[in-house]
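Below is one structure, written out as structure tokens, with a few remarks after it.
For this view, one protein chain was removed and the others were kept in their places.
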Amino acid sequence: MSLTETVPQARRRDLRIPLAVVLIVVALGAPYMGSRYVTHSLIIALIFMLPAHGLNLLVGYTGLLSLAQAAFFGIGAYTAGLLAVTYGTPFYVNLIAAALVSGAAALPLGIPALRLRSTSFVMCTLGFVIIGQAIAKNWVSVTRGDMGLSSIPKPYFELGPLSFTVSGTTNFYYLALAVGVLATLAVWAIVRSPAGRNMVAIRENETLAESLGVPTWHYKLIVFMISAMFAGVGGCLYAHYLTVVSPLTFQMYYSTTMLIIVLGGGAGMISGTVFGSLLFVGLTEALRVAPEVRMIAYGACLLVLVFWFKQGFAPLINRFWNAIGGVK
Amino acid sequence: MLSTVLEQVVNGIVTGSVYAIVAVGMTMIFGVLRAINFAHGEYYMLGTFGAWFAIDYLGLSYEASIVVGVLATIVVAYVVGQLVMRRMVGAPAESGVLATLGIALILQNTVIFVFGGGYKFFSGGYIEPISIFGFSLAQQRILILVVCLVVFVGLELMVTYSRLGMAMRAVSQNVECCEVVGIDVPQVVLRTFILGAALAALSGVLTAPVNVSVYGGMGELITFKTLPIIIMGGLGNVRGTFFAAMILGIAESLVATYVGLQFRDTVGFATLILVLMWRPHGLFSTQARF
Partner (left out) sequence: MNAHLPLLEIRNLSKSYGAVKAVNDVSIHIDRGEIAGLIGPNGSGKSTFFDCSTGLARPDTGTVILDGQDITGWSLNRIAREGRMLRSFQKTVTFKSLDAEENLVIAGQMFTFPSIAATFGLGKLSRSRIEGLRERARELIKMAGLWDVRHQPAGNLSGGQQKLIQFASMLMPEPKLILLDEPMAGINPKIIERVVDTILYANKSLGVSFLVIEHNIDVVTSICQRVVVLDQGSKLVEGLAHDIIQDQRVREAYLGG
């Protein structure tokens, strides 16, 4: 009902479709545009994007700050690695198994943890990472302890009589891209569904949602499990790409990285997570930043995000999107 | 057999004392700020590094290195407090978690960046054992026990009688009221925080001769040990923290001997999760603060 609606306005041209085309071309052609190291950096970004997508559902949409994501990432990595090493199963079997095992593990962990209030919940989820690492170190008969799993085979597919192996950085990039795109679409579907609206309601005001008939406890548990499944899928790619999995897959640093991706990119925004993983993981990897420096930068980012840029890059992305969409 | 158990219990009490001195600062900070300081162990690390630096680079004595370590930490804590902790007054719990995680990353990795990530040898301290009641105990361990007792008695007195102590109690009970009656809440938070950080540093310097090795990642481990303690002790509860620290210290030492050394570092979080399931607000009341 504002004035602008009645005044005829010269609409700028909608550049969203051309931009999307450019992005698709860049995404598909990336391995041929940059060096092998750039492709490698993009793969790492895509791998971390998956648990970050899950975390975004949890933190950004449902309002639950969790540090457990690295634990489910590790569970997924070990599940896929063990299957591939022991049984030589095809990639899609490992991927589904990693998602299911991580998701299933989230059920018994989520039931007690989600009963806790804010800080206690955070600490409980942190405990899962620490205990996960201890189990990976000490359950030697399965996990091979500190040595971890090594020479995990390259992902291979088997469709009837056909079978092929994904080898080389470029091919792995396309595999990771495919998984990443599917995962992004899955998040989009969840967020757009009525359940996604209920998640936002829980984030905004849990008691009010509850009073309007939303079974908040069930939703929180389901979202916790879904986010663990995303982490599991990421873990599976991680295991196949690095070909080694060690107890250090369970580390706080990974959880922090995923948090930075989500918060930095803009919590509660899918494009924010995609952007965040490219910026915070892809770019630092591509620039070969020393790990200490990278962590110092992450720490500084966290402080800046908490006190000055609460919404991360989300407002910027929004403005950009509106600008190229011709909306003033 | 009995003497081994006893020895382990005594060792556990010493470890518990170390945890207690670190954890009490963390729990007091929670009391005034309603936020968990995920960077608290890093001040323990800073204290240790300061002392190590004083001994190895400046050639000072162990006694002087204690002062250097604690003072260096106080300076860092002052800066962090001014820049970050003051801003956390009244902020949501999640912001506190994220901000202190950020500080932990910065402190830990700056030290690794400057001094390297490897293990360093800490050469100071009173490590000669003396024999009491039939078993031998390093003098340093006795020192830790004594300091722990002095710290807790001192804190009790300070919280009850000093101006800062009374302000701390007031802030922990109701921030809005404090602002109304003119207590400078951010100032109280800052002082409590510096006090807590200094205690963590002291604990670090005192433990260094026992642990011998000094490395950048040591703070994180201590944070993970003290988190369960302050939760079990009832957040903000000084006495509860003392007992929880002792329980964890003894439990760890017994688990390390009878179950396996590799399980020692998981005892805390495993207990924490069990306790949270059973009593979401900790073993000790959070009402009896300070």
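Order as written gives the chain letters A and B; numbering starts at 1 within each chain.
Heads up, the rule we're going with is that contacts are C-beta pairs under 8 Å (C-beta built on N, C-alpha and C of every residue); 3 or more make two chains touch, one makes a residue touch a chain.
Not measured: the values here are computed from a predicted model.
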Contact set of the excluded chain (shown chains only): A
Selected residue (touches chain absent from view) among A:Ser66, A:Thr216, A:Thr257 or A:Ser277: A:Thr216
Given A:Ala201, A:Val245, A:Met258 or A:Ile317, the one touching the chain that is not displayed: A:Ala201
Candidates A:Leu109, A:Ile152, A:Val166 or A:Ile190 - the one touching the absent chain: A:Ile190
Interface with the unshown chain - residue positions in chain A: 1, 189-190, 192-195, 197-198, 200-201, 204-205, 207-216, 218-219, 222
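Going forward, only the chains that are shown with their structure count from here on.
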Distance from chain B to chain A - Cα centre to Cα centre, in angstrom: 34
Touch list for chain A against partner chain B, complex: 65, 112, 115-120, 122-124, 126-127, 130-131, 134, 137-138, 252, 256, 259, 263, 290-293, 295-296, 298-303, 305-307
Residue numbers on chain B that touch chain A, as the complex places them: 35-36, 84, 87, 91-99, 101-110, 112-113, 117, 220, 224, 227-228, 231, 235, 260, 262-263, 265-266, 269-270, 272-273, 276-277, 280
